[in-house]
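Read through the structure below, which is laid out as structure tokens, and then see the notes.
The complex is shown incomplete by one protein chain, all other protein chains being positioned as in the whole.
On to chain A.
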Amino acid sequence: MMEEGADLSVTIAQIVHRLKGAHLHSQLEKQARECLHRPEIKLESLKEDVRSFLKASGWERKLQNAVYRELHILPPPGHPAAPPEHTKEPLVYMRKAQASWEKRILKSLNSMCTELGVPLARKRPVSEQKELTNKWNEMGTDEPDLSKFRPVYAPKDFLEVLISLKNPNYDCREGLTANSHWGLIQISLNVRDIPQMREAYPELSLTCSQLGIDDHAHIPPDLFESEHIRIGKKVVSEQDSAAAQQYSRQGCPTGFRAQLWALILNATNEPEDIMHYEQLKAAVIHHDLLVDNLIYKDVKLTASNDDYYFVFEDFLYQVLLCFSRDTAVLEHFSYNSATPPKSYIQGKTGAEEFTVVYPPNGVIPFHGFSMYVSPLCFLYNEPSRLYSVFREMYVRYFFRLHSISSSPSGIVSLCLQFERLLQNHLPQLFYHLQAIGAQPLRIAFKWMVRAFSGYLSTDQLLLLWDRILGYDSLEIVAVLAAAVFTFRAENLMEVTSLASAEAVLADLSTLKVMPLLQVFLFA
């Protein structure tokens, strides 16, 4: 009991420390000062009166939301003597694997840099700056020569690294037995099975209504939809992050999904957020980074070729180019197993005081990265708003999809969970596929790395992401992957090669995710 109390006060101290000096803090102080003029504030009961004023005017709610946001990104409490690396990733072998993967990426980036003779960063001449400012809203019309640039890595390269991960303390048995793991992931982590998922995700059960199922055309809206919408409206007007998160578990109505997600993520659009975005935009105008070309290439290869997202090409540049320059993103590396790459100022290689993080936000984009942003364009079109929401989604969830860690939402756990769920649920299918050289993970990996963006139709994808936000976890992505295989099991049992298995699973655009998830977990 004492320990819990101690943990709590540590947490409180940490959160207070983080919020102190934040813009919200100064706003609250300002509000408290100004309200002293109000007639209802009496000297005798100053403290209580100021408190009730802050509550009534909605400021307490804003503080609550900010605290709630901090709780989300706060790493689990660890031993006081543990070094900071443990917060990033407690398992040594994972840290080592992540470090060597990063070395490889960096090597690839550096060699591209040398090969092409393109500097990592370059200040733009004034004429070029002017041109870019004019073209800011239509960068998609630019056709730079990107043929020499290659994506630094693609998901399948990353998969090979994950497959080769080994825990030195764990002895994998050779050969397949009924008890062994038939999949590609060779390590053992604690992932939830179906009964545990049922307990953790009760709102997806057959007896619980939700959007994506119970708002179907032939179901009268009075049974669920109208009431759900009414509650949603209330949640938005109360501006309550925690309530919005709980609400999102049953799906967000299209009409106010944008507000609900912004609320859950506490992604505000205050003047300071807009100003921050404008500063990033100015940084883009002043300097050209090598990674910019990687971003252009990625957008051209993926989002621009998508039937639905091609329209948002310009927004994607406006978000991703700014994202690369946002040093505020570096904060998340305290709980991300990855470490931002460092570069040395020219001529000072080796001297610690001349290192800079490259790119400024520490995130090197890979093939398909822009698909994290594309679905959000559907909801937000003011660039600064779109940007805040994306950045928050990245530092809470997406980063876990391409770094090696033991987190239950990390890609390694998701792969393992997917394989285990499938093996336990449909052992015959799993056995058949691995026997013909079509390991399921080889097909499902690309879906999971992108959280299904670009594979599902937009409305279905948004329903899936509602639940990622609602349950604050990416596990649902692994469950969906297993559910998709289950859905197409009959066809998959007939295939005789990896290529034909891929063909069966090539087109997911007609799938309805909520029924698939519900049936998989509860039926």
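Some notes on this structure:
Note that in this section a residue touches a chain if its C-beta (ideal position, glycine included) is under 8 Å from a C-beta of that chain, and two chains touch if they have at least 3 such contacts; residues count from 1.
Methods note: contacts and distances are computed from a predicted model.
A single chain of the complex does not appear, and UniProt lists its protein name as "Tubulin--tyrosine ligase-like protein 9", one of "Exoribonuclease phosphorolytic domain-containing protein", "Tubulin--tyrosine ligase-like protein 9", "NADH-ubiquinone oxidoreductase chain 2" or "Hemoglobin subunit beta".
Touch with the chain omitted from the figure is made, among A:28, A:379, A:395 or A:421, by A:379. Interface note: of A:101, A:247, A:312 or A:366, the residue touching the hidden chain in the full complex is A:312.
Within the set A:358, A:398, A:455 or A:471, the residue that contacts the chain not displayed is A:455. Residue positions on chain A in contact with the hidden chain: 137-138, 140-141, 216-218, 220-222, 226, 253-258, 304-308, 310-315, 377-379, 381, 454-455, 457-459, 488, 491, 503-510, in rising order.
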